[in-house]
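A short worksheet on the structure shown next.
This view holds just a subset of the chains, kept in their places.
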Amino acid sequence: MNYWVKIVFSLLILIPLLCSPSSFAAAVSPEMFAVNNTWMLVATFLVFIMHLGFATLETGLTRSKNTVNILFKNTLIVAIGILTYALMGFNLMYPGEFSLGQFFGFAGFGIGTDAAGLTSAYNEGYTYWTDFMFQAMFAATAATIVSGAVAERVKLHSFLIFSTIYVAIIYPLVGSWKWGGGWLDEMGFYDFAGSTLVHSVGGWGALAGVLLLGPRFGKYVNENINPIMGHSMPLATIGVFLLWLGWFGFNGGSVLSANPGMVSFVFATTTLAAAAGIVGAMFTSWSIQKKPDLSMVLNGCLAGLVGITAGADTVSIASSVIIGFFAGILVVLSVILIDRIRIDDPVGAISVHLVCGIWGTLAVGIFSTNPEHSFGVQLIGVLAAGAMCFTSAFLIFGLLKLTLGIRVSQDEELRGLDVGEHGMEAYNGFQIFTTQ
Amino acid sequence: MNYWVKIVFSLLILIPLLCSPSSFAAAVSPEMFAVNNTWMLVATFLVFIMHLGFATLETGLTRSKNTVNILFKNTLIVAIGILTYALMGFNLMYPGEFSLGQFFGFAGFGIGTDAAGLTSAYNEGYTYWTDFMFQAMFAATAATIVSGAVAERVKLHSFLIFSTIYVAIIYPLVGSWKWGGGWLDEMGFYDFAGSTLVHSVGGWGALAGVLLLGPRFGKYVNENINPIMGHSMPLATIGVFLLWLGWFGFNGGSVLSANPGMVSFVFATTTLAAAAGIVGAMFTSWSIQKKPDLSMVLNGCLAGLVGITAGADTVSIASSVIIGFFAGILVVLSVILIDRIRIDDPVGAISVHLVCGIWGTLAVGIFSTNPEHSFGVQLIGVLAAGAMCFTSAFLIFGLLKLTLGIRVSQDEELRGLDVGEHGMEAYNGFQIFTTQ
């Protein structure tokens, strides 16, 4: 039997004792509501930090001639993600039902702006606006994941159009299947914080984009697979640490309240999975590549985090270490394999977010302490999300390819997208001193 | 005598009141006080992060030969800001009245060190020390804004002297007019988190400094306006993301409690304005400059944030998008215009903080949902702060110019302030590898 049930049960007993006999009938106390909401806002800004993490990670793992372009894309995606989520994503994702009047702009500016949306009458864990903010920060991450995979060759305006559609419609649609109380939820599918609903959604989009774009110029020449190294490992490392930091909010906030037992447990599983992912990737990289590769270890950390995301609240501490460790192994093998089959993913986004997103979702079916979770249903969720996301991303990118084009000219690619798309360079007048 | 004893004593009195029927007469419960204070401390460290944001933004947008100097200035300003605020700024700004005994060092170590300062008897939202910390972090930002505009040519010691005086006296003086309950407050002037009281105060100081310093060598030669590009766009982007992050505390903390409805609403307006600022700047830059400029988009983000700061709690969600979008347009036009009239502001500080600070303050008069706010009074506040700040900054910089000098020698400027002022360089022995 599940010890969480016991905790919840004990807490249920405690609540009526808490203050006067009749006061808190249906809602939590104002104090508890304030704590919950404060934690959710903290989680919101932590997820926000992930966007800086993605920006620096992708920049670090690519070439300096495309740096401005990547920074630009990642800045814009946050803005587009938040604005489109305000316009339609939030309402599309959560009510679970479709009605045109309820569809745009905070349900026609209904509940959000009335008093109930700002008290625990809306939700015991947070206000309407906290809800929107937390979910909007999530939405933008899905598109950012695509950004890394298509980097160094995608046309800026086509990518921005893709992102807008993907974040505004596809992400909330798939999300509504589970988090909006849709059919996957009814089947018993479980995805705590989004191994599938966020990371795989991004990963499938990345795969579709990369297949339609083709590899970067010079990556695969005749029989050779040429590594194209990133230009700044400090930036890449900063990115991974910031992503890890943000994950405390990504997973910790997915508890949807400040529940001390639950949030702290999720902190522990999340962190241990990340640490185990690092160690797993190190051993794998050291064995296969003979020397321990920093970018593999960094991806190992993210792999552990993506892997634990689906089940952070429902697997044991020991299982979290296993899930993370295995994700760390998996990501190294996947990066090597995907490169070998000539799919060019500059930052390893497909391996981290798609492969480990699938692994994490299935791991719930294997390791969950909740007997209602089943491997079969988890697999259905993985496949359904995959079919929907890959198909629609392929369609969107495909239509863009036929119309506006999605790939810059070879000349622009060689010269760099910074000059081609933005007319500026990232490290202008950077002087290096040679005292030593 | 020991103030802890007093605290405990006060607590003893409060507790019995806590659960009895009539308990919440004047103060909040210890639980609510703890939530409020925790949120305010979180907001404090978020505002602290802004200093790192300013440091990296300014560094990124300037040349590498002045990098050590900029990092040095920005590190020192935090220290000077906090120490002078402890010494006098805090007491000058808040009591609203002037008395020498109440003026220095936490009111002669009065209220701060007694028990009431650490309970909700001081304030329902935070303790005395939280109050000091939060406000001290704000104070230092005003001087940091100046730092960016005068970069690459200002003498280090003169700038440090200016900063000390400006933060210790001018910032708290102007702040007291509104936040200390002074004459602007009595008139009905509204400035939620400081579009005028922080950003314009910094912006006017920047304008005065730049006018007295003159442009950087080589910027305006004959008829030519020569762009001087920053040396690291990743650093600049990191800076803007950190500033946005910090703004969650800057505006969110200005609620002065963890009030769930209010803080989450402010999070939403702040974020939507930033996102709209990005998009507004992108369209403007893409139209005028033909290619979307990253630094313009980054400034668009900050413009949106500065713009929403005065009215984040008092305008509607839709208005926040409009205010931010317009700020994003405004900042691009302003950066171009200010350059054209040969005012050399390396990082666009005047456009972001002064122009958009004014816009944000006036926007309260246009968009506020509170009928008591008026455009006229907002304009008076803008002009009064401008007259005071510009005049005093001009005087301080002017006196320094006549005495110590404010500009480094041309030789030092050409060689870089890093060697001239600090005898060291920022990127010593930085090796670049050319595998690719």
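Observations, loosely collected:
Lettered A and B in written order, each chain numbered from 1.
One rule holds for everything that comes next: a contact is a pair of C-beta atoms (placed from the backbone, for glycine too) under 8 Å apart; a residue touches a chain by one contact, two chains touch by 3 or more.
The shown structure was predicted, so the numbers you read here are calculated from the model rather than taken from an experiment.
Here 2 identical chains are displayed in place, and the whole complex they belong to in this file is assembled from 3 copies in total.
What we mean here is this: only the chains that are shown with their structure count from here on.
Each chain gets a centre from the mean of its Cα atoms; for chain A and chain B, those two points are 32 Å apart.
Listing the residues of chain B that touch chain A in their complex gives 19, 21, 29, 31-32, 35-36, 38-39, 42, 46, 63-65, 228-234, 237-238, 240-242, 244-245, 248, 252, 258-265, 267-268, 271-272, 274-276, 278-279, 282, 289-295, 297-298, 301, 316-318, 321, 425-430, 432, 435-436. Residues of chain A touching chain B in their complex: 19-20, 29-31, 33-35, 37-38, 41-42, 44-45, 48-49, 51-52, 55-56, 59, 63, 67-68, 71-72, 74-76, 78-80, 82-83, 86, 105-106, 109, 112-113, 115, 117-119, 126-130, 132-133, 136, 156, 228-229, 232, 235, 238, 421-436.
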